[in-house]
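Complex shown without one protein chain; remaining protein chains in place.
Read from first to last, the chains carry the letters A, B and C; within each, the first residue is number 1.
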Amino acid sequence: MYSVILTELGISIFNEGKLEKAFPFSNPVKEYLLVKNKESKLNELINYLASIQRGVSVSDESLLVILKKYSIDCYLMESSELDNIQATKPQIIVDSGFASNLQDTLGKLREFALGLSSSKVTEVSESPDLHIIQAINSLDEIDKIANGLSSRLREWYGLHFPELDNIIDSINGYAQIVLAGKRESLTKQVFEDAGFPESKVEMLSLISSKSRGGDISDVNLAIVQSIAKQILDFHELRKKLEEHVETAMQEIAPNLSAILGSAVGARILGRAGSLKRLASLPASTIQVLGAEKALFRSLKTGSQPPKHGLLFQHAMVHAAPRWQRGKIARAVAAKAVIAARVDVYGEGLNQTLLEKLNIRVNEIGKKYENPTEKD
Amino acid sequence: MYSVILTELGISIFNEGKLEKAFPFSNPVKEYLLVKNKESKLNELINYLASIQRGVSVSDESLLVILKKYSIDCYLMESSELDNIQATKPQIIVDSGFASNLQDTLGKLREFALGLSSSKVTEVSESPDLHIIQAINSLDEIDKIANGLSSRLREWYGLHFPELDNIIDSINGYAQIVLAGKRESLTKQVFEDAGFPESKVEMLSLISSKSRGGDISDVNLAIVQSIAKQILDFHELRKKLEEHVETAMQEIAPNLSAILGSAVGARILGRAGSLKRLASLPASTIQVLGAEKALFRSLKTGSQPPKHGLLFQHAMVHAAPRWQRGKIARAVAAKAVIAARVDVYGEGLNQTLLEKLNIRVNEIGKKYENPTEKD
Amino acid sequence: MKDQIQIKRERSLEEDNQSYFWIKSEGEKKLATENLVPGNQVYKEKLIIKKGVEYRLWDAFRSKLAAAIMNDLEYFPFENKSKVLYLGASTGTTVSHISDIVGPSGIIFGVEHASRVARDFLDRVASYRSNIIPILQDARKPKEYFSVFGKVDIVYVDIAQPDQTQIALDNCEMYLKKGGYFFLVIKTRSIDVTKSPRRIIEEETEKLKANFDILQSIDLYPYDKDHAMVIAKYKN
Partner (left out) sequence: MKDQIQIKRERSLEEDNQSYFWIKSEGEKKLATENLVPGNQVYKEKLIIKKGVEYRLWDAFRSKLAAAIMNDLEYFPFENKSKVLYLGASTGTTVSHISDIVGPSGIIFGVEHASRVARDFLDRVASYRSNIIPILQDARKPKEYFSVFGKVDIVYVDIAQPDQTQIALDNCEMYLKKGGYFFLVIKTRSIDVTKSPRRIIEEETEKLKANFDILQSIDLYPYDKDHAMVIAKYKN
């Protein structure tokens, strides 16, 4: 009775419990993966088995497939035999000459495990969806940073020109004005260059001339301006990131992008961890991704469960009246999961998905035009 | 009986309840403040009162001081009379011709109040301690930003070179390496230029060559490098801010800086709101500034009160063994409040303060060399 | 006043008081005041126009007076032409609504000591509203207030100071008319964190009894934690 045993370090042929022939791997991780992926050639092994001209039992399903491809007469081992191999694997490895003793076996198995794990990590690290997730996380971080930095800028420059804070909402507009310097230097031209409409320019000039702010020293001003400069630099970086997320999402997840938009799509992707994982989630989970805390609270205290998490950022959801949002979020989530599945299989853009979503959202809008008593 | 009444809009002389003479302010806020600060000349009023050659009652203490300076025979009104003026002030203003009717009075009083309040805001906005507080708050914000940005950078570049994260603790060192590009471009020269010691350079080269990271596309790399660039820019800005805080603190609060160091001193200043306010706080409050939450919790639940807040950042406190820290923080706080008082009066650096603190901290170190059972 | 109520009833607002209103917004009844300065927002509150009149929603999470109304305040002396001394104006959120209520013929003296918040109070509220006189002074020194004249109908106090009740009493003595109303926000944690909130309210209320009839005391939860409001009437 011949048995062919796949180990991490090579393939061995035993006959009645005694080693007949061993085929060591010169690069265990690579060759083991080739077998597992059924891509190995295994010429020597095939030739040897062909020469035996007898049915052989095989310890591994992938190996079995390869051997069958080459017309070797073979079958899968019984499970009791497999259990036995699992239990005595180090001895089999030593007997096959793949390692010199049990201690050496352990070392080689560990080396193999480290190598295989590393190669998996490497493979995953290259997947484009992970890079998109990094990009959208960086983008969100930058928004947070710009807000924090802007508050500091407004507090500090506010000592000099307090009225500006209430007039200019835009982070960049404010920073651009600060870059121009002290109140005295804030000509109409400055406000115009910062892109404000004429009415606001008039108002700004007027208020600037009778501000109740104090004087600011040149040293302090210079630092405040450096902060403003950083804010503007961040704005540039943010634009780059936004375009990048857009392009990359179109490439790897065109359907998800069509349904969710590239930014929201990328954020949902980030919550799920990967496109593949997203495609496997139920729509009800996608609906509340990003609202996990509220979900737990509701389950614990019996309060209303959240109706949407990140999907609240979706234009269709947040533009809708309050009482329709939950229903629209559910519809969007349902289509998003289908979109993700289509994208996993790389089948390109499917227009009907978005059309169906639009129809559904219109239906909701009509059916629930008015809030019910409960809403 | 002549009475001289100070109003927000001018000074009036009444005789037996009838207006005798009115001296309107042309710039009410400015002139009213001059009176209150006892800096007014009031020539016309003085001449007029001198010509009367009789004792006059005066409605305001500051005005009284000015008049006495010019040898006018005058005394402060009785409080019943003052109450009466307070009650009928709008009528007095109309009677004095400072406003045309009660509605007009109200408008002018409001304008005055807005002007006076604004000028106070302006005055406060110029005080250098407020700018120091802005600088230290910006510095702390930038540290937070650099940390957040660095985490994003480590996550993203970590897909390409995961091992680097555990080897390089420094935010800047990491960013500098990222700026050099992909793993292939990371020559020993790069690591040397980033300032790492030889032993680390060797290790980095070795690990870089057998990293388990994935490939990174040029587009992704370019963005990751922009993030690294921002981190390095922030580092420059941070240095500027640090130097600025140092210089400014030496200038306005040399004693506080000597006791606390300029950064901790500035943070304590920020918590207190201003140097003046800091100088008025009890040492026990300064000891726990920055630990307000812990303080409230302890008072509410009866748990241990905090032994230090921001002062934990003080070298003497955090370098000390745990059981000495509370006592040292108390000693530092006691000296800090004295230092702040000396600084408010602008009396320059007082060396003995720091010497005394050193002596006290040495005493604590000796007396409490070992923890007691309770500690 | 009666007329005014009548007119507003015709606008079919569900008010139960002539000074503030209940307005239906997104399916909920919300508190609001009629905007004295149409178009002007103070704290990003929602503006709602009904039958040509603009109302500002009054957020009970942002204004303790609104919180008191939500929690069944029984006395509401603020009305057209009221004269109010308000200590602790802060950035002016509540002051702005009182300004709506007392209208162009009313007057509010808004006292605030901290210049950072006073700046916002001036920028966002006092500059736009002709019935507000801003006073940048320490409430501990009522004699130094400028531009306050006569007695006021209501003293409203919201300052987080351990001795807030004494400060408030000093101000009342000087500026509150006999029979006038006194609103005191008690920040229970500011006075003494070791005592229970209920005990603090009782103790503070006790200090008022010599000169005031206590009308009501309201816990502001859930709009505000560790805060209560006491409403009292100055004895004649």
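Definition applied: contacts are C-beta pairs under 8 Å (C-beta built on N, C-alpha and C of every residue); 3 or more make two chains touch, one makes a residue touch a chain.
These figures come from a predicted structure and were not determined experimentally.
Peer 1: Need the list of shown chains touched by the one chain that isn't shown.
Peer 2: A, B
Peer 1: Pick from A:N47, A:S117, A:S170 or A:Q250: which residue touches the chain that isn't shown?
Peer 2: Of these options, the touching residue for the absent chain is A:S117.
Peer 1: With the missing chain put back, one of A:G55, A:G107, A:G195 or A:P282 would touch it. Which one?
Peer 2: A:G107
Peer 1: May I ask which residue of A:A87, A:A319 or A:I359 touches the chain that does not appear here?
Peer 2: Checking the options A:A87, A:A319 or A:I359, the one contacting the hidden chain is A:A87.
Peer 1: I need the residue numbers on chain A that touch the omitted chain, in ascending order.
Peer 2: Given the touch definition above, chain A has residues 8, 32, 86-90, 106-107, 109-110, 112-114, 116-118, 120-121, 124-125, 273, 295-296, 299-300 touching the missing chain.
Peer 1: Going by the touch rule given at the top, which residues of chain B touch the chain that is not shown?
Peer 2: Interface with the chain not displayed, on the chain B side: 158, 162-163, 165-166, 212, 321-323, 371, 375.
In this section, only the chains that are shown with their structure count from here on.
Peer 1: What kind of graph do the touching chains make: line, ring, star, complete, other?
Peer 2: Complete.
Peer 1: Taking each chain's centre as the mean of its CA atoms, how far is chain A from chain C in angstrom?
Peer 2: 50
Peer 1: I'd like the Å distance between the centres of chain A and chain B, where a centre is the mean of that chain's Cα atoms.
Peer 2: Taking the mean C-alpha position of each chain, the two centres sit 43 Å apart.
Peer 1: Just how far, in Å, is the C-alpha centre of chain C from the one of chain B?
Peer 2: Computed from C-alpha means, the inter-chain centre distance equals 30 Å.
Peer 1: Could you pull out the residues of chain A that touch at least 2 other chains?
Peer 2: 162, 212
Peer 1: Could you check chain C for residues that touch two or more other chains and list them?
Peer 2: Those would be 119, 122.
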